[in-house]
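For this view, one protein chain was removed and the others were kept in their places.
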Amino acid sequence: MLENKYNVFSILKTWFHRWGSPPWFYQMSGKLLPWLSVLTAILIVTGTVWGLAFAPEDARQGNSFRIIYLHVPVSFLALAGYYLMALAGCIGLIWRMKLAFWTLRAAAPIGAALTFLALVTGSIWGKPTWGTWWEWDARITSMLILFFLYLGVMALANAYQNSDSGNRAASVLAIVGMVNIPIIYKSVDWWNTLHQGASLKLTSAPTIHGTMLYPLLIMIAGFYLLYAVLLLLNLRCDILANERNSRWLQDLLREKR
Amino acid sequence: MTACLQPSLQIENLHCDKGQQRLFSGVDCLLNAGELLHVSGENGSGKTTLLRILAGLSRDYTGSVLWNGDNIRQQWPVYAQDILFLGHQPALKAQLTARENLQWYARCADVTDEQIDSALQALGLRSKTDIPCHQLSAGQQRRTALARLMFSRHKLWLLDEPFTAIDAKGFAPILQCLRLQIERGGIVVMTTHHGMENMDLPHKTLTLGAAA
Amino acid sequence: MTACLQPSLQIENLHCDKGQQRLFSGVDCLLNAGELLHVSGENGSGKTTLLRILAGLSRDYTGSVLWNGDNIRQQWPVYAQDILFLGHQPALKAQLTARENLQWYARCADVTDEQIDSALQALGLRSKTDIPCHQLSAGQQRRTALARLMFSRHKLWLLDEPFTAIDAKGFAPILQCLRLQIERGGIVVMTTHHGMENMDLPHKTLTLGAAA
Amino acid sequence: MSILLATLQREWQLAWRNLADAINPVAFFLMVIALVPLGIGTDKTQLAAIAPGMLWVAALLASLLSVDMLFRRDYDDSTLEQYLLLPNELYGIVWIKVLVHWLFAGLPLVLISPLLGMMLSLPSLAIPVLMLSLALGTVSLSLIGAIGASLTVSLRRGGLLIAVIVLPLYIPVLIFGASATVQAAAGIFPAGQLAMLGAFALLALGLSPLVVMAGLRIAVES
Partner (left out) sequence: MSILLATLQREWQLAWRNLADAINPVAFFLMVIALVPLGIGTDKTQLAAIAPGMLWVAALLASLLSVDMLFRRDYDDSTLEQYLLLPNELYGIVWIKVLVHWLFAGLPLVLISPLLGMMLSLPSLAIPVLMLSLALGTVSLSLIGAIGASLTVSLRRGGLLIAVIVLPLYIPVLIFGASATVQAAAGIFPAGQLAMLGAFALLALGLSPLVVMAGLRIAVES
């Protein structure tokens, strides 16, 4: 029993260390990437075509609703991205794992970009639906704050000249942010309900029918994969940059030639 | 891990990289009670870095530092209480007077104000005890910082260039402190570019390789 | 006021109080082309203060300082162009590399980049020309600052403890600079706590009375 | 223990020595509030409507800017290293530093707020709640700000980087503080919001020193 448990633990540990080692990760991700990207392309293309061309027009919003196929996946990922980033920070701080730190660094700009995209698509959507580009709706405001949190992490990570300190500082901040996000979201929601009258509710958004839903689900899946691809690409660049004069990389390059 | 009265500091196969460049590697050294280590080396050879590692203020190194046989990382809080660290610049509050500055360090080692004043006097700052430190000259500030040594009970002293900006007269009392600490069975690790030969202190020397 | 080729610096009955305390008074001194003045004195005797007065960076003094026979206050812009001042801490930008830092000083004296590199090389910083200065050790930063001397055309050098944090090897090239400056007919005023006797430089000495 | 006392005494001395710093947050608070009417005109009803929000935003900025200096001097004169060499007392030291900071930078804001409330023609029955909410709020603000301060102290980056880091974390305090004042102005006692503010303060009192300790170590090791 104990024996067994120990084994599981040790297996986990070796697995963990494997993933922690840049060379191994670099090569694995190298093998993984092509498949991932192909799958991503398929999903997103089908989702887009289906969503834009074949899904029925929305009763109230006409064709303008179709932006949902971009807006919603992006919005989901923006939030999920922050948690992933903070998690990476946690791992990095606890196990002092370089790779985790680099993941954090790689995830920050992507997440910020996605958040920005959510804001943009959202406000583009807002124009026809609410008649304004910007609406101080709860979820929108929280999104804006999330964008600030991303900005903070990026600014801090790059502010340090000693990159290791930058990583650790950014991780601490990311974790603090993660702890705060629920509080912030709850309080923003509460604040918004205070000012009900002023702002429209997002729930005036279309109630989604199956025929509209499937492409949306496909798009969401596609964007999760897209996120993974972007993250891997970004991460591999960081690895190359940080390990540029380590031996395994030199060897790899020599093989390539 | 028996808390032995005789302190000992052991550096085992210490290795440190800065950026791409290898600073030092395979540094070994054993210091027993009553020994003084002079870390010598050219500019940029890694003396300050080494001292900060010993003080636990830098952790990007491989190898191990043992205090009384145990790794300093495991017993950090315990170890920290045993060390006195004096860096390149004196850790003084510009707004506070020399006496007030020392009082804080003194409380950490419950020392009376008389001792503080006598310490300052011994270092020739009698007339300067009560003016804010930013009005002191470079050397006077150094002296104030060094006054800590006069009443420190710490087993291990880590001093980075204690003699900078100190004039010829100023050496004697400080050397006296160092001798006392050694006789007391303490350990001292210090760096200095003032040749050790003309200050008669029994000492080991650890020379760090020149930076490329 | 004839702009004579042979510069001369004359200190007449200089007097300076700090707070209540009289720092120095009745200081007289005449320096002609090719002379080096070593301002000695205990910690807090007023060396830094004196140098800052000569550099025109402090004006709470009585008495007068004459450059080529005219009071430096009257001909400040002219005088300023003739002096090179190096204070207690090296005036370097932490973010910029050693070369970039020097380039600024160089432009002020239109010097080519080759000269800069050779200057840095002469001070043993060949491998450090391109990393930001905050990553340099205390001594390496000093050396970078001192590299200015290598291509400076200024007639009057004011150096406050140039040798701090410099290791034994580092002295030679700097002393060489000083000799050149003197032979060139320039004037040097410097303070240092490293005894002048064992660096063979022809020099006058001005000793400031110990601070009470 | 006696170290903590010594630290308290020293922080106290320092605070008095640079008393100029201590009055700055208040002056800033006052000025921002004075600028608002200059910017948006002096229509009383409008001012009254935005008064709670403005007061809170201004207080928030004032506390944000003052907290920037919390560890800066300690870092510059490398006292920070000496703190880190007292691992057992570090928590207490941080705690004391923030406390003293609040006494000199947070409390004055609370005490002067009635005056500014009047300047923005805030209904006077809201004043007590305004003060109470500010008192609870500024504690959290100081403690959260301390985190930002510890993470940015080793970078000489004016007051702005810390703002970018800390402001998002301030938002819940702002929301509840402002709405508490608004409700009070409407004649309702905002028990809920005040409770929340209290909860935030307690949470921050317990946790933030731990994060700050981590931040300080990073700063010294960088």
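Order of writing sets the labels: A, B, C and D. Residues in every chain begin at 1.
Convention: a residue touches a chain if its C-beta (ideal position, glycine included) is under 8 Å from a C-beta of that chain, and two chains touch if they have at least 3 such contacts.
Since this is a predicted model, take the numbers as computed values, not measurements.
Quick one: jot down which shown chains the absent chain touches.
For the complete complex, the undisplayed chain touches A, C, D.
Touching the hidden chain in the complete assembly: which of D:Ile3, D:Leu65 or D:Met196 does that?
D:Leu65
Which of these touches the unseen chain: A:Leu151, A:Met178, A:Ala221 or A:Leu240?
Selected residue, touching the omitted chain: A:Leu151.
Given that one chain is not shown, which residue among D:Leu143, D:Val164, D:Ala184 or D:Ala204 touches it?
Of the listed residues, the one touching the omitted chain is D:Val164.
Please identify, in ascending order, the residues of chain D that touch the omitted chain?
18, 20-21, 24-25, 27-28, 31-32, 35-36, 38-41, 46, 49-50, 52-54, 56-57, 60-62, 65-66, 68-69, 72-73, 76, 156-161, 163-164, 167-168, 171, 174-175, 178, 182
On chain C, where is the contact patch with the chain that was removed from view?
55-60, 76-77, 80-81, 83, 85, 87, 89-96, 100, 103-105, 107-108, 110
Could you please point out the chain A residues that touch the chain left off the display?
Per the touch rule, chain A residues meeting the hidden chain are 132-134, 136, 141, 144-145, 148, 151, 155, 158-159, 188, 191-192, 194-195, 198-199.
The working rule: only the chains that are shown with their structure count from here on.
So the centre of each chain is just the mean of its C-alpha atoms; given that, what is the distance between chain A and chain C in Å?
57
What are the residues of chain A that contact at least two other chains?
Only 161, 164 qualify.
What are the residue numbers in chain C that touch two or more other chains?
Counting only residues that touch two or more other chains, chain C contributes 135.
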